[in-house]
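Shown here: the complex without one of its protein chains, the others still in place.
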Amino acid sequence: MTSVADVSEVNLVDETRVSPVVRRSKVDRAYRAVATLSGSIVFVVMALIGGFLLYRGIDALRISGWGFITESQWAPDMGGAFGIAAVLPYTISIALVALFLAVPISVATALFITEYAPRRLRRFLTATIDLLAAVPSLIYGLWGLFYLQPRLITLSKWLADNLGFIPFFEVNEDFGTSLGVFPSSTFVAGVIVSLMVIPICTSVMREVFGQAPPGEREGAMALGGTRWGVVRDVVLPFGRGGIIGGSMLGLGRALGETIAVTLIISPSFDAKWSIVEQGSNSIAALIALKFSESTETGISALMAAGLALFVITLIVNTAASSVVNRSRSGSATEI
Amino acid sequence: MTNLQITTPIPTVASSTAVLADDTRGAAGLTANNVACWFGAKKVLEGVSLDMAPGQVTALIGPSGCGKSTFLRTLNRMHELVPGATLGGEILINGVDIYRGAIPVTDVRRRIGMVFQKPNPFPAMTVAENVVSGLKLSGMKVTKSERDDLIESCLSKAGLWNEVKNRLGDPGRALSGGQQQRLCIARSLAVSPQVLLMDEPCSALDPTSTRRIEQTISEISESVTIVIVTHNMQQAQRVSDRCAFFLAAENEPGRIIEEGPTKDIFTNPRDSRTEDYVNGRFG
Partner (left out) sequence: MALTLRRRRNVTEAVADEKIRIRSVESIDVTVMIGSAIASFALSQLLYETFLPLSGALGYVVVWYVLFLAVSWIAVRELRGNVRAKDHLARVVVWSGASMAIVPLILIVLYVVGKGYHALRPQFFAEDQRYVGALSDATEGGGAHAIIGTIQQVGIASLIAVPLGITTAVYLNEVKGRLAKPLRTVVDAMSAVPSIVAGLFIYAAWILALGNQQTGLAGSLALSVLFLPTVTRTAEVVLRLVPGGLREASLALGGTEWRTTSRVVLPTSRSGLVTAVILGVARVIGETAPLILTVGGAFIMNWNPLSGKQDSLPFFVFRLIRFPQESQIARAWTGALVLMILVLVLFVVARAIGGRGPDHIGRFKKWRLQRKGLA
């Protein structure tokens, strides 16, 4: 005989929610304690770092006041004014030149790996891109300085001679356009930095393109589309978040690049529109070049600049993550 | 002489396992009394009372989404691992509450084992290591020869010994799907559980493996109480002694509509909904 549940039956056992008793063994408690300790150490150390930078940086800002944003020169040690009004624009322009070159190349490379390359080569190509990311920036800087720069400045000269009406390629009339005007410029630095940015952008974009839904791909092909049709109508729209996010991540990388920029540029503290003329700067290079000759005040000033760079990079990276996460392709991709 | 009337809360289901001393060896009886489950604020099970007698095979049947698997997971305290999951009522093994602290939770899980829908052998271990992994994980110590015997006996009970006796050193995931699931069954048996919960163990498997696993169920059911969730009604009829039919109306928590001996549920159900389900009119 089966019994049918009868709701009218008196239920004497209370339906109040149970709190399951979890008594952890000693070993488990110790394990959790060690893990928590480790997490706390990391938390405290990182908070300390941020706090210290903030503290010293604010010291300097107290001296400079708002001039930090408006002043172009950098002379904190002699009681002079100091500010990032020249260094910051230079940093950004190097990064933008780098992105201008890196983003299209990265999109093409990522598309190549996911759409156009023979399937068997895919792992090898991905490994190659990862290898590009692993090469130290010092090596890129050396190669850029000794091999690429002499060849690039002929291009700079061509740009100045033929497209000089555009402010970016203008050269100060007093200097003329002999080749000696063009090394150590924003343009050269930007090209070298783009080489370092390409692997980062490509990795993100490749992961995103690879997740384009096969159903949509097949739909496009079933309509008689060519490979470009599939790319244009399925992969690229789907991967838009990855393109933007990857580019922003690359921007973060470009802003913080130190060694290659330090090797190439000759420091200038007068912001200018021209990217091909010699003289450039970046916050990272400023710190690298100035720290050894700086007093207490100077170090604080450099910290303020470093903090500015850190904050900008942080904002860019966070925005990049959220763009990728929010896009269609997002959640499975790790930035 | 006064008649002492001891008033204790009477379980709503007459428990045939009224064992006052909890025996930790051999097949045990599980009793659920008025169990309710919530995920956050959403109530997914209500008023579930069921007696799972020792040495018997109890099948939980019903359409998807009625809370059968959720109920199964309350039986070995896996439900509480989900963040925000809570429950009410009581669950007893041989008469002892598993939730209110008399038995450590790791012991509860060792005594009430579980086989999952998707086979999950440990990838970093060989076949042999997988079988005895439960011993290491629950802290049971055995001698080397005991361990070798255990490997052979558990794999034999799971119907896998002949197929893997020369492959004991292969990684656990090198086996086929059906073999992996039988490996998981052997693994669960190695810790000598008193109850074995099975959550649709054959749903991802081919008919041959399914048949072999059903054979295993009937072979071990005397020494291990079995509670099996299954979508396959023919399977329920083949393996189980008793069945409980779960159903959730729209926007309502799941409930047991009817339960009883398998034969009766399928040939002579009392509730019309049960009759509709077992005759395939929905589900």
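In this document, chain identifiers A and B correspond to the written order of the chains, with residue numbering beginning at 1 in each.
By definition in this document, contacts are C-beta pairs under 8 Å (C-beta built on N, C-alpha and C of every residue); 3 or more make two chains touch, one makes a residue touch a chain.
None of these values were measured; they are calculated from a predicted model.
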According to the contact rule at the top, which chains on display are touched by the left-out chain? A, B
By the document's definition of touch, the residue of A:24, A:62 or A:326 touching the omitted chain is A:24
Contact partner of the left-out chain, one of A:21, A:63, A:81 or A:105: A:105
On chain A, the omitted chain is touched by residues 24-25, 27-28, 30-32, 34-36, 38-43, 45-47, 49-50, 52-53, 56, 104-109, 111-113, 115-117, 125, 127-132, 134-140, 142-143, 146-147, 151, 154-155, 158, 161-162, 195, 198-199, 202, 226-229, 231-232, 252, 255-256, 258-259, 263, 284, 287-288, 291, 296, 299, 302-303, 306-307, 309-310, 313-314, 317-318, 321, 334
At which residues does chain B meet the chain that is not included here? 76, 78, 81, 106-107, 109-111, 113-114, 116, 118, 120, 122-126, 128-129, 132-134, 136-139, 144, 147-148, 168-169, 171-174, 184, 187-188, 191
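Everything that follows uses one rule, which is that only the chains that are shown with their structure count from here on.
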So how far apart, in whole Å, are chain A and chain B when each is placed at the average of its C-alpha atoms? 52
Chain A - residues contacting chain B, complex: 1-5, 7, 9, 11-18, 20-23, 25
What residues of chain B sit close enough to touch chain A in their complex? 9-12, 33-34, 36, 38, 47, 49, 77, 80, 86-90, 99-101, 104-106, 255-261, 264-265, 268-271, 274
